[in-house]
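Let me give you the structure first, and then I'll get to my questions.
A single protein chain has been omitted from the complex, and every remaining protein chain is retained in its original position.
Think of it as A, B and C in the order they're written, each chain with its own count starting at 1.
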Amino acid sequence: MSRRSTFNRVAPNRVALAALAALSIIAAPAGAEPATRTAPDDGDPAAESSEQYLINAGRVIVRPGEVLENVRILVRGGSIAALGRDVEAPEGIEEISGAVVCAGFIDPWSALGVDAGSLRDQRTEPATRTADAIDVHGQRHLRREALRAGVVAARVQAGGLARVGGVGAVVRLNPDLSAAEALVLPDAVLAMSVGLSRGGGAMDVFDRQGEVDRVRGALDSGLAYRQNEVEYRYDLEEWEKAMAEKEADLEKDFKKAKKDRDKGLAKAEEDDKEFKEKKYKEDKKPRKPSFDSNKAALARAAHGELPLVVQVHRAAELRELLKATAGVDRLRLVLAGATEAESVAETLVERRVSVLVAPSLARSDARDEWAGADLGLAGRLEQAGVEVLLGSGGETPDLTRDLPLLAASAVGHGLEREAAFEALTIGAARSLDVADQLGTVEVGKSADILVLDGAPLLGTTSVQYVFSAGRLVVTPQN
Amino acid sequence: MLILSLALASLAPASKPLAPVSEVFAIRAEQLHLADGTVLENGLVLVDGDTIAAVGSGVSVPAGAALVEHAGHLTTGLIALGEHAGGSGELRDSTRTVLAGGRLAHAFAPGHSQLEALLAEGITSLVLAPSAGSLSAGCTAVVKSAGDTVVSERAQLHIGLSSASLLSNRRPTSYSGALRDLEALLSSAHGDFGAAARGELPVLIEARSRHEVQRAVAFVAEHKLRGAISGAPLAGELAADIAAAGLSVISDPRSPGASQRSIDALLSLAEAGVPFGFKLASPARHANTLRMGVALCVRRGLSPATALRSLTVDAARIAGVDERIGALATGRDADLVLWSGHPTDLTSSVKAVLIDGQLVYGEL
Amino acid sequence: MRSTIQSALALTLLAAPLLAGDGRLAIRAGKIITQAGEAIIDGTIVIENGRITAVGAEVEVPWDVEVLDATHLTAFPGFVEAHGNRGMDRPNENIDVAPFLNIRDSIDPVNFYFEDSLRWGVTTINVQQGASCVIGGQGMVVKPFGMTVEEMLVRPASGIKLSASPKSGKSRATQAQALRKAFTELEHYLAGLVQKQKDGDDSARREALYQGRDLDSEEAREGRAQAGSAAWTVADLELIPRGEIDEKQAPLLDLVEGRIPAWFYCGAPMDVRVALEVARKNGFLAQTTLVLASSCWKAADEIAEAGVPVVLSAALMHIERDPVTGEEIETFVPKVFKEKGVRYALASSNQSTQSLWFQAASCVAQGMSRAEALAAVTTVPADILGLGKRVGSLEKGKDGNVLLLSGDPLSVTSFVEYVVLEGSTVYDRSKDVRMRHLLEGETPEGTAPAGSEEPKVHEHEDEVVTEEEPVDAGEDKE
Partner (left out) sequence: MIPTLLLTLATAANLAPVTGTQDDERTRWSIHAEKIYAAPGELIENGSVRVDAGKITRLGSGGGGDISVYAITAGLVDASVRIHEDRLSVEESSEIQPALRVADTLDPFSHLWQRQLRSGVTTVMVSPLDRNVVGGLSVVLKTGGPENIAARTVAVDAALCGAIGSSPSRGNHAVYGLPTDFFSRRPTTRMGVEWEWRRAFYDAALAQRHGAELDEDARGLLQVLAGVRPLFIQAWATQDIRTAAFFVEEMAREDFGQIRLIVDAAAEAWKEPAFLVRTGAGVVLPPFPHNGRSGPDRAFTAWSSAAQLHAAGIPLALSSHGAQSPADRLDRQAGYAMRGGLPFDAALAAVTLTPARMLGVDESVGSIAVGKDADLVLWNGEPFAATSRAVGVLLEGRLIVDPREEN
């Protein structure tokens, strides 16, 4: 599944787009004629399922800013098979109707469904895979509650507080799926953290600075590793070409060499001296660089194949980190936490670095670096033009269920409702490279969608139905 | 957005509290929430000094009084039934297990820095309750989040029947010992305990797990006390017994990630008609758990009207000060909060807060 | 240390006079439960040089064979412990990957565990390393009698111990990473060897051409390193003679080629997925037996699908608190595996009165048939160990291991009166000092005072088999 297209997002003109989108939701204009699009037959649905449904939706929010009016959606084989006004319903299909249909929410910073030990492990390496620590048997009731609240998928991370957390995975929260079916993307991001007080109280400023240098050092070792591989392959080709030519010449002169040698042998025998062979020299074969899974993972991040999510909070480290990673041009950086990110907002906008905010209720037991983080942080960053993502913080598994409420209170403290909805759907999907399956309501995509009785994230709206990989997992009754 | 009919904007910026708006003024809001849960379209509140003069849609604005138009919701101030802000740690005397005659009001520090965060969340009054760790730490007090008004110095008598109230090296060390000592205090019939025994002073009984709630309800029934159970997350599963004993419940805040069972317990309290309110776990930095807790319950099916009542009318009644605060009604203190949307909807924000008729947060 | 001397003294005291017979013995028993067909009333078992030569009602006894009159007792084949890691003082090695270690260097013949196993009728024990490892050493099958490990030996190489449950200091993510890394490093090591070999041959050929020598045909390399179809093969591995492979990696290569069995410990249901995947990907799934903690019944479907046998934990009843309501859910683990058609063997608890007889009796109490329960402690473990032709039942040609019990083997009131191992009577209850002390309380004069020297039951930190007390659901503490 090659999905490593490094896209470049045109920096959206914040105010204009938000206004247009807001209008289209509230004012509900006649809306463009929704063209009926059906999925190509050979599309391989994410998870094969025999169930099929027809949804009659008053309004479909395809993506933030694009709304279609009274449309029918055919869900079959785990994905959205057809979407349009005149989708005909196969005989005997179960029909559902609802006021608003939108993409399921995604928690890009979750701890739900991961073995607790791996979550707290501080000795993880770049090559450690969170996909190995998915616990399909545990926390089933928490995952059902999360589905009922509208959160259908999450990015989970082993070593959440470790300096290097390893490769995080995106999983579906449907507890009835097997581990293989639940994994949307086993290697979604590479996670690191800088300047956290990991259980031992706050670090002093020099250690924190040391951690920024360590991030840059890691990325450099990844680049060097990939560079060595390329150079080795180049040198090997050169060497093999040279050896082939050399061998051809040796083959050619073999008869002559054999004659000379026989002469030499006879002469040595004559003078009763020991015959000395001719000294053969050839240039050494280039050494194959030894395989190192950690450096390979770092190389993928340094080359932008894996987004790099770094949890960092203080202004000093933010500045230093942005300066340190300036040189790595294909790096796709995402900053998590970023409590004091307002101070570096311009650099973030200019380098299109998105910020993953965990709206926190400022717990009294919060660690030193979280002090000062309040519900208004997301709103202030968004006003400054930074692309904001919303996560539940990845420390306890039960927070993922309440991500929509946390997003709502972020909206109550200054974040545009439109931006919050984007952050929970296509924004998260794009930053985790799963935009080809999740994040919008489009034909061909996996059917992870919600049916609501009002606009998303409003206090009066409740979730009626939830589809996960085409399976109906939540109905108003259960 | 806000039509300013008078030059109110020239008033001092919101951050400086206690700026008087003007002696008599009126606020008209698109949605005005009354005590009984009904919503008045385009209702008007007339404020005279520090009390509410009149509430209604047909109220006439006297000449010369300022009129503020507000396109949004208007409610009375929210009430937190347990709060340590302003007391800064002196709220429990650890030398004695029973502090007869203790008054939490004396620990109140008006203008304490931590109170500001309460205003941002629309909380205008709070109950100073002791932290756990003693059998009885005296009487709680009801104070305002701004200014130095003490609504009541002797609101409820604190009694500790939870595992946190019993220390292992101080008498009593067990539930049976605690019940014996409390019975002795009640039968002594003087001071606060006498007033509680005669039913004059409501009690606040700390209980955490369900068997502690059961024990507290039996104790209250046996001695015919009145008051509230404080802190038990699953008290709702004993809603019938609590209702039978005429008690109400002061519930822990429900922060994000709270178990669904503890949220459903609140819903069963509402079904059984037991009045309940919320307290804040710790100082101001937790002020936003009040609305989050209520939003969690609304998502599980609690009606927004009941939810709002638990933050206003019911809370005032539990604290025994419902004739002073907790409702938009003539004669009550002029504690008003202007919202952009329905207060239990997290997406709505606080536009302005008035306490005793003074603008203390935001601008009109 | 004193306790082991004391029990060793008791052991030799009681066994010495009886070793006279040279493995030739005839036993007349009131009832013989053969575990291979119907029970025989008033039958005879003839054992010559350690093997059963005849079992039956009317059997002709050779004139010169000593006869043991047990007409008042019941004969039963010895119990078989498919997997245990007791009988040594330190069952775990702290190196992560140590397949080159062997259990014979740490088995302590006079350990209390062997004396106690004999007393409760366990005659064949597979001793493996503890589970706190990534890839542990190689185990061996022993009988619980003998002064030296050689005397106790039944089969030397009974397989390598692996663990999917995290070793101390690791989490499930880093444990799975270490497991995979061991096998990828093996593959890279072998590929490196082959490449070095090939490069050497190429440059030797070029040198010969240069020097005009005819390269004499290489003598055929003996000892193909790679045999059979493994899940992955390294091309041209046959160029490397087996001897040249580093002795640290050789056992892993045996494992990958399916030459030695694998014992994979799973401490939680999620470990089963990692264990089966590592075994499948590295070609030794067919030789794998899973050693399960009691909560692993939740992964019974995955295990049934993989078709591997399992050894259950001694805690047969898994007690769990429902995370929402808090009430207890009891699951009888053997019944789940029986219904799923998985071959399972039972394990004895380190409470000595709950040896294998007690585990089988508990299965019958839970409604399983006597045949099924008895098979799970005799014939099934024998098959799992590959000793189906030697132990597990009383049949012609098998080892002469016979228990003589005072009543039904599953009854709480019956005692093991004699134990015959390969034709020699090694245990007689009337001479067992410890049993009389436990039963009547007084101790015959001349022996250690009662109870002053109780041998400490070994608690291994990974497989302490007390009841796994479920974590309190904490429904009241929010």
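Note that a residue touches a chain if its C-beta (ideal position, glycine included) is under 8 Å from a C-beta of that chain, and two chains touch if they have at least 3 such contacts.
Bear in mind the structure is a predicted one, so any value in this text is a computation, not a measurement.
Enquirer: Using the whole complex, pick out the displayed chains that touch the missing one.
Expert: B, C
Enquirer: Which of B:49, B:62, B:101 or B:177 touches the chain that is not shown?
Expert: Selected residue, touching the omitted chain: B:177.
Enquirer: Any idea which of C:206, C:242 or C:321 touches the chain not displayed?
Expert: C:321
Enquirer: Sort through B:31, B:136 or B:209 and give me the one touching the missing partner chain.
Expert: Final answer for the missing-chain contact: B:209.
Enquirer: Contacts of chain B with the missing chain: which residues?
Expert: Where chain B meets the chain not shown: residues 163, 166, 168-177, 179-180, 209-211, 214-215, 218.
Enquirer: Take the complete complex as the reference. Which residues in chain C touch the chain that isn't displayed?
Expert: 317, 319, 321, 326-328, 330, 349, 351-354, 357-358, 361-362, 364-367, 370, 410-413, 437-441, 450-451, 454-455, 457, 466-467, 469, 476
Here is the rule we use: only the chains that are shown with their structure count from here on.
Enquirer: If you average the CA atoms of chain B and of chain C, how far apart do the two points sit, in angstrom?
Expert: That pair's centroid distance is 65 Å.
Enquirer: Which residue numbers or ranges of chain C touch two or more of the other chains?
Expert: 324
Enquirer: For chain B, jot down the residues that touch at least 2 other chains.
Expert: Answer for chain B, listing residues that touch two or more other chains: 258-260.
Enquirer: Which part of chain A faces chain C closely enough to touch in the complex?
Expert: Interface residues on chain A, with respect to chain C: 115, 117-121, 123-125, 127-130, 132-139, 141, 158-159, 166, 179, 243, 246-247, 250-251, 254, 256-262, 277-278, 280, 282, 285, 288, 290-291, 293.
Enquirer: Please output the residues of chain C touching chain A within their complex, sorted ascending.
Expert: My answer: residues 166, 169-174, 176-177, 181, 184, 188, 192, 195, 199, 202-203, 206-207, 209-214, 268-270, 273-274, 298-299, 323-324.
Enquirer: Using the touch definition up top, name the residues of chain A that touch chain B in the complex.
Expert: Residue list for chain A touching chain B: 141, 145, 149, 361-364, 375, 392, 396, 398-399, 401-402, 405-406, 408-409, 411-414, 417, 457-460, 462.
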